[in-house]
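Working notes, structure below.
The other protein chains are all here in position, but one chain of the complex has been omitted.
Take a look at chain A:
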Amino acid sequence: MKALLKQKEISILAIILLIGAVLSFVSPVFLTIGNFLDIIEGNVVIGILAIGMTLIIITSDIDVSVAALTTAVAVSIGYLFTFLPDSWISVLLLFLIAPVIGLVMGLINGLLVSIIEIPAIVVTLGTLNIIAGLVLYITNGNYVNSTNFPQSFMAFANYELLGLPILIYLLAVVAIGTWFILKHTLIGRSVLAIGGNTQSSVRVGIDYKKVKLFVFAYMGFLAGIAAIAQTAYTKAVDPNGMLGLELTVIAAVVLGGANIHGGRGSIHGTLLGVLLLAIMQNGMILARIDTYWQNVVTGAIIVIAVSYDHLSYKRSQDKLAKIEVEA
């Protein structure tokens, strides 16, 4: 029990409850089921991307190209709609094609990082610019084909199961699937091992490059799914709609207790991180705080949370006695 309380995830949960309590006083709307579902549905895309990012951050890398990647897949979806017949089969097909497009782009990132061994921040900055540039060239910065989305897709986007929007189920599937991979498969174990101690993982025969390739490819795969979610949620394809979203994604992962130096991170922690950011944003909107100030507050919370975490780590390191001093 004590170990459970010590977990970072619990302190995030506590902060969420605290902020929630404050907000329910500020606005009567906050503590309604409708508002809650809105918050979650509105953050499905960030949630899916953050889950992929968690694996990358556990291996002590980073991917800043995720938003551009997702946009690129979304734009592809927009053009695909002109080819695909209006039928539920097309929607299913979309769930095949979009992740594969994302996967291919993720593989490119992964190959550059693992085979040529370029630092991930450099690789993904590069692919971010290439992809974003190509997207703008192709679309001219205009919405793609958004006026005549197929009816079948609209039906999917608006579908509710047991009163919950379909996108929430999508997030749940991704979360549970990734948790399973991380916790119960060999590749997931290797991800944790590389993050915990890269040198040792090589010594015990873990193929370091394969694992790196996997996390970036998987990120691309999830970006494909996130692109479907984004298209379904906004019911439009906006080539500029996700500008800078990668920072929110990374912030959510870090807030969720993942260590940017690798080794630590969990799916439930990341989901809590996403929720925390989402509730803050929602609360500030309900409290009618100016958008610019919202950014400032969000940024400040991230810096404070991470500093607190790092300070408590340093303190615990300091406490470790180095020498058995004789009395």
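In this section, a residue touches a chain if its C-beta (ideal position, glycine included) is under 8 Å from a C-beta of that chain, and two chains touch if they have at least 3 such contacts; residues count from 1.
Please note the rule applied: contacts and distances are computed from a predicted model.
Not shown: a single chain whose UniProt protein name, out of "Rhamnose transport system ATP-binding protein", "Carbon-monoxide dehydrogenase small subunit", "ABC-2 type transporter domain-containing protein" or "Thiamine pyrimidine synthase", is "Rhamnose transport system ATP-binding protein".
Touching the chain that is not shown, out of A:V73, A:A98, A:I206 or A:L255: A:I206 (per the contact rule at the top). In the full complex, chain A contacts the hidden chain through residues 183-190, 192-193, 195-197, 199-207, 210, 214, 263-264, 320-326.
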